[in-house]
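Can you keep this structure in mind? I'll have questions shortly.
For this depiction, one protein chain was excluded, whereas all remaining protein chains were kept in their positions.
By written order: A, B and C. Residues from 1 in each chain.
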């Protein structure tokens, strides 16, 4: 057992830190650090800066732009981005469809999509959840029917995050209604400019437009846009969801949020009860960070460590707890949630309530905390 | 809606307060208030003082020593006893077998047992739980087989609280193994001096001897000691458990415990974090007390209000939380748990750890908090 | 001691519930109403006036109905239940309460009469940017030149401040203490905005704004301001209770109807137990709300202030618990503005941070634990 980073890893970390803080535009990083909303163009710009340096998709195969890093190095890369306020590479591209195509895609699909995906020339959306298929994804009903070489898609997806920016969408569709649930599912790549694709915004309780419904009406999809084999969709989806592990716990971002809060609400740190809440959170975040490092240390390539469920569970709880503290420290100023920038109330205080409300999603999306508890109790504890 | 007690009720309360604080020996009340263990004789003495004034079994039929009080008056009586440190009348006598015999017993049984039960001339024990029949009481296996006019009892009961003092025990036994679970159960009254009855102590984690195993080996019980009809045991048990409502939430006792703690650990009240814990607990206790009053106000005679599950749940949680605060305030002094009275550590601090450990039972015994949550979700919420 | 409503109170509840249900039982209607300024339905405001609801707290002499705190609490609970956006708490209970407590007989008769009739909307400007629930408002200062008073400074958030026909403003007096002033919106700069739950508030900037003292000019009214704040807190707790009742009901309905993995969600014990815990929180909140509301009749400001802290702590905590769990047990759908549950959680937060959050109340209670032996209900 040893705490210190090896000289190699310490150098690596320093290199990441220097790059992120010097090459990614300050304005973009400030937007992240202050908890403001990133624009489409900021997200794209940031990812291209990373990609130019080979830092957008390090966990991909080296052939397609990946880096041959250790798990620890990937972790350090991820933490340093959060520390510096660098927007993480778009998850739909970097963590989801990219690895899927690298693993299951045809050589043609790889050539066509992977470079553009790494560079965010294509913005991918995710089309998995449906109104009646959330945690129970296998119940999905969106259908794809063979018509010559094409597939004709009908149905509805929902909770499509940032679908309003999407160029393409990777979807799970039912290609065989006769076989049992999981076996009839396939993955299709769909150009969102195709006739019959409609994206409708869903307004969230923080007033933001972050998720969408996506409707498919007789959308014609060429046959070469099916990933893997027909009926392999469930396998691919499990592979994809397993890859969510990297970056599952936003430790660095939550630490930055708490650190900023200590500065922004510094006058309230005289209150021993406030200090105690901060101290508890800092300690919990340390425990979480250490647990993430332990998971990294024990991960072998590929298979997600079951303890990643712990990271998701605690990570979301602490992210929410910090936002709750911010709300309490903001107090009456938090009412100015939708006031404009001329407001006499501090920006962080105005953002406190929307952020608090928005982050309720953290324990729902990406495998709810109930699902995580189920994984822990079944897979780890054998219950 | 009105907060004040009516003049009648205010008088009633003052009368109770005066009686309890002047007629029940100070030494007994100090024992309760300081959280020390009562002796057998103290419990008996106290109940006889109450019974002489008609205050031991006020909820019984007036014919058998009860008082024709309102629910609110019963509540005030109960709270004032706790406030004054008066030991509550022995639950097995006053709240369990007494009402059962008054409702289901034969006239002979009533005459024979009720006056002696009210006066604690007979100390009753409860023989319900078995090693494999706890929350799932209907699985009980202790058998009673007809032999002429008698019943012959074999089996084992457990968790028999204060069984070491028991003169008689009311038991649930299986008199008919052929019919479905609940239908084959009857209630028998058994003289604990009968041949074949053996009481074995169970040592608890606080070092105390509070519960026992009771073994029955060919114990012969005269037929006139069966309560009600054969097979009526389940009905009687449900009636009995429903009666546990009165006194289900030890609000007054927990309030006293917290008030004493504030005095005993007064030097630590300078710490804002300690004050905050105390303030939270005081507020929670107030909410619980008010809820108990609301339940009392809405109770119609007989049927237990479903909200009584809330009182049990929160009552045990707060009782435990106060004991936990005491432990933290005791600090290193709490190590002197089994030191004798010559110890230089304060008595309250020495009792902190055993009390904390002992009160873990509060959320297990008498219908565990899981059972209470089930009742709430099913009966009240319809889930 | 009695925790039940009498027949008249029951009738009041039914009629308010009926009126509000026609408008807002469908959450879409609430959503449409708050989409545009002033963020509430002026017609509903008139109807509430016609039913005598707006005049409930004020004496008949002043054009009101002269009802008690229990009745006002009933109205607030019903408002909370459907998230009705009308500024009852801000305008009637808080601003109206300040006028009733401190105004001259003429001021009261004039303003409360018009308020009760639904002719005007009042707003209390009592908080400066960054202020935290203090009855002093150091961000706004009153000056006296001859017998003309003016105010200078900024108040924010002023709930209902953009729509208000008249502002009731607190300000630091030249000789110390805090006074109350009536200020015409024409004499200030106002910038309206929406809170997270689409309640409306405003930044109000006084810049030598003409002001009419409420009551005797120059008198320190801190004590009265504090009392009315405490009453508003207790009524806010009633409103929060209504929200929580609706959330628990919605959650149980969802658990018994929504299917996952082929069965309804109430098949999952981990969820039903959490619903049970929500219900426990709700009952505790109900007890404290009823109690705090009843303490008002006693008329002792110290008792009411204590009750306001106590109910603020309990309801603050219950609100967090129930509001968060209601969203979690619903899942994604409750994250949307289309669904009342998530918006209700936003409303609970706005009420709490506006009137005093649980940390604030806990700190105040913690400071007083040494002053009593036990806290007794009666």
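To be clear about the criterion, contacts are C-beta pairs under 8 Å (C-beta built on N, C-alpha and C of every residue); 3 or more make two chains touch, one makes a residue touch a chain.
Computed from a predicted structure; not experimentally measured.
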For the full complex, can you list every visible chain touched by the one that's not shown? A, B, C
One chain isn't shown here. Among B:3, B:24, B:118 or B:353, which residue touches it? B:353
Please pick, from B:179, B:205 or B:266, the residue that touches the omitted chain in the full complex. B:205
Filtering A:59, A:157 or A:314 for touch with the omitted chain leaves A:314
Touching residue (missing chain; options A:78, A:157 or A:255): A:255
Taking the full complex into account, what residues of chain B touch the chain not shown? 129, 132, 134-136, 139, 158-159, 202-207, 211, 271, 273-274, 320, 324, 327-328, 330-340, 342-346, 349, 353-354, 356-357, 360-361, 363-365, 368-370, 373
Contacts from chain A to the absent chain lie at residues 1-6, 9, 72, 255-256, 258-259, 262, 266, 269, 272, 275-276, 278-280, 282-291, 293-294, 297-298, 307, 310, 313-314, 370, 372-374, 376-378, 380-383
Chain C residues touching the omitted chain (full complex): 268-270, 272-273
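Please note the rule applied: only the chains that are shown with their structure count from here on.
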On a CA-centroid basis, which chain has its centre farthest from chain C's? B
Per the centroid of Cα atoms for each chain, what is the distance between chain A and chain C, given in Å? 38
Could you please state the distance in Å, as a whole number, between where the Cα atoms of chain A are centred and where those of chain B are centred? 53
Among the residues of chain B, which ones contact at least 2 other chains? 272, 276
Pull out every residue in chain C that's touching 2 or more other chains. 362-363, 366
